[in-house]
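Below is the structure I would like to discuss, written out as structure tokens.
For this depiction, one protein chain was excluded, whereas all remaining protein chains were kept in their positions.
For subunit A:
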Amino acid sequence: MQRLIKNGEIIDETWHLLDKDATLDGLSNSDDLIVPLGLWLEHAHALKARDGGLGVWLDSDEQVEAIAEDLQYFQVVALNFPVFSDGRSYSNARLLRDRYQYPGEVRAIGDVLRDQLFFMRRCGFDAFALRADRNPEEALESFNDFSNTYQSATDQPLPLFRRRA
């Protein structure tokens, strides 16, 4: 079973992440599902009528503006990193939190590696589906990479210059 780093702890994953080309055919009514943006945009009505939990995932070339009006329906918004060097999902995460005040889980999926976790958390991610071949226990150390930060971000709206003693 895939494990997830959430709020600094390692937990078992209970949500199902659907592929980008998933359809409504044969979807379980009661499972917790994270659906691709395309499926949501096409079948929002049917997805809302299910009993199971609902999340949506955006690829790095999709914009959070597309779901800005729908956030109340999602317990999870997952943002994909097709490769760790594609930084677009950092901006999507900040917009979700800072602009649209999304209170649910913001999960990093895809090529998620420990050396990016510190930055991801700063941008508002609170759950991390570390790449399956990596050890999440070791990765936890990376949240302590830096003892302070210069600029404002989702985790600390005050830049250092407003906090300097």
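Just so it is clear, a residue touches a chain if its C-beta (ideal position, glycine included) is under 8 Å from a C-beta of that chain, and two chains touch if they have at least 3 such contacts; residues count from 1.
The rule is simple: contacts and distances are computed from a predicted model.
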Select, from "Nitrite/sulfite reductase", "Glycine/D-amino acid oxidase-like deaminating enzyme", "ABC-type quaternary amine transporter" or "Ribose import permease protein RbsC", the UniProt-recorded name of the complex's unshown chain.
"Nitrite/sulfite reductase"
Of the residues A:37, A:76 or A:123, I need the one that contacts the missing chain.
A:123
Of A:57, A:74 or A:90, the residue that touches the missing chain is A:90
Per the touch rule stated above, subunit A touches the missing chain via residues 63, 84-88, 90-92, 94, 99, 113, 115-116, 118-120, 122-123, 145-153, 157-162, 164
